[in-house]
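Right, I'll just put the structure down here and ask away after.
The complex appears here without one of its protein chains, the remainder shown in place.
Chain nomenclature is as follows: A, B and C, assigned in order of appearance, with residue numbering initiated at 1 for each chain independently.
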Amino acid sequence: MADPLRVTVWNEYLHEVAEETIAAIYPDGMHGAIAAFLRREGLDVRTATLEEPEHGLTEAVLANTDVLIWWGHLAHDRVAGEIVERVYQGVVAGGMGLVVLHSAHFSRIFKRLMGTTCNLKWREAGEKERIWVVAPAHPIAAGLPEWFEIPQTEMYGEHFDIPEPDQLVLISWFEGGEIFRSGCCFYRGRGKIFYFRPGHETYPIYHHPHVLRVIANAVRWAAPAGGPIVNFGHRPQPLEDIGSN
Amino acid sequence: MADPLRVTVWNEYLHEVAEETIAAIYPDGMHGAIAAFLRREGLDVRTATLEEPEHGLTEAVLANTDVLIWWGHLAHDRVAGEIVERVYQGVVAGGMGLVVLHSAHFSRIFKRLMGTTCNLKWREAGEKERIWVVAPAHPIAAGLPEWFEIPQTEMYGEHFDIPEPDQLVLISWFEGGEIFRSGCCFYRGRGKIFYFRPGHETYPIYHHPHVLRVIANAVRWAAPAGGPIVNFGHRPQPLEDIGSN
Amino acid sequence: MADPLRVTVWNEYLHEVAEETIAAIYPDGMHGAIAAFLRREGLDVRTATLEEPEHGLTEAVLANTDVLIWWGHLAHDRVAGEIVERVYQGVVAGGMGLVVLHSAHFSRIFKRLMGTTCNLKWREAGEKERIWVVAPAHPIAAGLPEWFEIPQTEMYGEHFDIPEPDQLVLISWFEGGEIFRSGCCFYRGRGKIFYFRPGHETYPIYHHPHVLRVIANAVRWAAPAGGPIVNFGHRPQPLEDIGSN
Partner (left out) sequence: MADPLRVTVWNEYLHEVAEETIAAIYPDGMHGAIAAFLRREGLDVRTATLEEPEHGLTEAVLANTDVLIWWGHLAHDRVAGEIVERVYQGVVAGGMGLVVLHSAHFSRIFKRLMGTTCNLKWREAGEKERIWVVAPAHPIAAGLPEWFEIPQTEMYGEHFDIPEPDQLVLISWFEGGEIFRSGCCFYRGRGKIFYFRPGHETYPIYHHPHVLRVIANAVRWAAPAGGPIVNFGHRPQPLEDIGSN
């Protein structure tokens, strides 16, 4: 694993450009806010956005990315299939980590990796969310209190149509009556994926210290493990004598 | 859940037509052998094959199928995308069970549901396989001994690129030195999927009593649960007062 | 598996005897209310309580029990170690199912099987609980709506110190701000265990149709699977030649 970890923060970066109230919250985009924090954590961070050539995710960029963070909402369909495939291979074959934020539950890359619809319930009512740690031994819980609060947020509610997480770290309570599996770990191929719920564009959620703490922890957890390169396919030669036939 | 369970056994049915030695083992096709056994178990069984219109998987057939069994090998790419999508919706939204056999690890429907490459190692050397039960409390282990043997089989070896199974029931030992997670349960959406490794076309594996026992058990395990229909999407109305805003 | 399933409902049966208001809710004890429902479901049900000889759990009773339901609160320490061991062996070696209710999270048998402290947060404030299905494909969700409500209950809050469930079926939302993993499946040895949170003695929770539905579903899920009897210990004779040494 590279030291420091090389992180690429990807954001479709449309809301912040189109709406002044959002730009006021995130003058450098949500990716900018997240990147600034991760740099303060000592990581080697770059950003990439939808409108850049190849969405900023060239072969060279991905080859130098240990963990990719993904935020999308309005334009999932505008992400080119070729880039989705490139990221997919980076995760499954290359071992790149992927941290999927909030509305990116519906991103093409997350749906591809999960194999389910990734659908959920939602409501925009500025309600309160309280996020509980249910796996205190997990590295993504490092430095967190037992729970933390987001004063105003968009609600996401169950059923969240994902595979049962390989580890469930966080569950959200919502003022309006719903719950949600908000911090979910998945192992896929040689890569690791963390889905993290918080992050609506109209609230300053990516300035929240505990939210940022979770993202930094997730980046470290999702870093490439350095496990074996797998050889698939035809193995004509047995490893042992097949004496009996 | 319907009683008796309604099972559709799908087979691409190409090997048995093309090769006499295989036809000799499976005069009614592999689907025929499996269907005959399941009928003796009291299930309501039909079959469907690749060359039938809509591959035999019309809307009407799927609407009357509790569990679909899938065998494919040569012609994964000839299965129409529309039918894959139909089966996918049947599983994830409709709760239909899916039992995926042997070389169908590379079927479009299984890869779609897993989100991984589903790749593996393989070798055709007629070697011995011994299948061990590692989850004796699981209903798919009903009526099995601690292990059973397949005298001659194609080898499948790890790493098998699937998500970690929600339950791992069976692990195979191979004479040539490999191991394999051979009986794997997955929950996806409202449906359940069981991957079962045995089943090469050139050996009489679907006449093996323990192999058939596992398939029958898997059908019962994968039967629709009758859980809630999920309402996704916008929930403008909170379930509780949002008093603080 | 026996047909019909043979269920023993165990209750310490102290609250109902000691307090008139509780006796008014459960004139036949909580075990009586649960047993009456399960009999209407067609199961073969008996009950057992703390004050009976051997707590009503003789060798003969357990030998004729497919699934044991357990409710305890005041007197966990009065359950004899020998009986705990008998139940333990019944589950792990014998494959008997165990459904653990509410305050029995602190029962000796549950703590023994979990290996953790099984501790949690709690509050008695008559608050509302909403129970969400997060595994709609699971048989314990059969016949349930997406969520159901208990108007007044004791709160249990995370962190609940259990091993991560083998399947998580239900999560509770509480009016006072907490969440809880309320329906948890565990495989242990040849047996299956379901922990189900609802059930305080001072509310008519075991008259609630959805609560009773979950209990009946859990009984069916936890029924002995009929998997292999496991032979442990010394296997002097290899199954294959050890040719190389």
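Convention: a contact is a pair of C-beta atoms (placed from the backbone, for glycine too) under 8 Å apart; a residue touches a chain by one contact, two chains touch by 3 or more.
Everything numeric in this text was worked out from a predicted model, so none of it was measured.
Chemist: With the missing chain put back, one of B:Pro53, B:Gly81 or B:Gly243 would touch it. Which one?
Modeler: Residue touching the chain left out of view: B:Gly243.
Chemist: For the chain left off this view, which of A:Val9, A:Leu144 or A:Ala218 is in contact with it?
Modeler: Once the missing chain is taken into account, the touching residue is A:Leu144.
Chemist: To test your reading of the contact rule: which positions on chain C touch the chain that is missing from view?
Modeler: 92-93, 112-117, 119-123, 125-128, 152, 155, 157, 159, 161, 163-164, 166, 175-178, 186-189, 228, 230-240, 242, 244-245
Chemist: At which residues does chain A meet the chain that is not included here?
Modeler: Residue positions of chain A that touch the missing chain: 95, 130, 133, 135-139, 141-146, 166-167, 175, 187-192, 225-231, 239-240.
Chemist: Touching the hidden chain in the full complex, which residues of chain B are there? Just list them.
Modeler: Interface residues of chain B facing the absent chain: 130, 132-136, 146, 157-160, 164, 167-168, 171-174, 177-179, 181, 241, 243.
Convention: only the chains that are shown with their structure count from here on.
Chemist: State the chain with the largest centre-to-centre distance from chain A, centres being mean CA positions.
Modeler: Using the mean of the C-alpha atoms as each chain's centre, the farthest one from chain A is C.
Chemist: What's the distance between the Cα centroids of chain A and chain C, rounded to whole Å?
Modeler: 36
Chemist: How many Å are there between the centre of chain A and the centre of chain B, using C-alpha atoms for each centre?
Modeler: Those two chain centres are 31 Å apart.
Chemist: Out of chain A, which residues touch more than one other chain, so two or more?
Modeler: Where chain A meets two or more other chains at a single residue, that happens at 157, 159, 164, 177-178.
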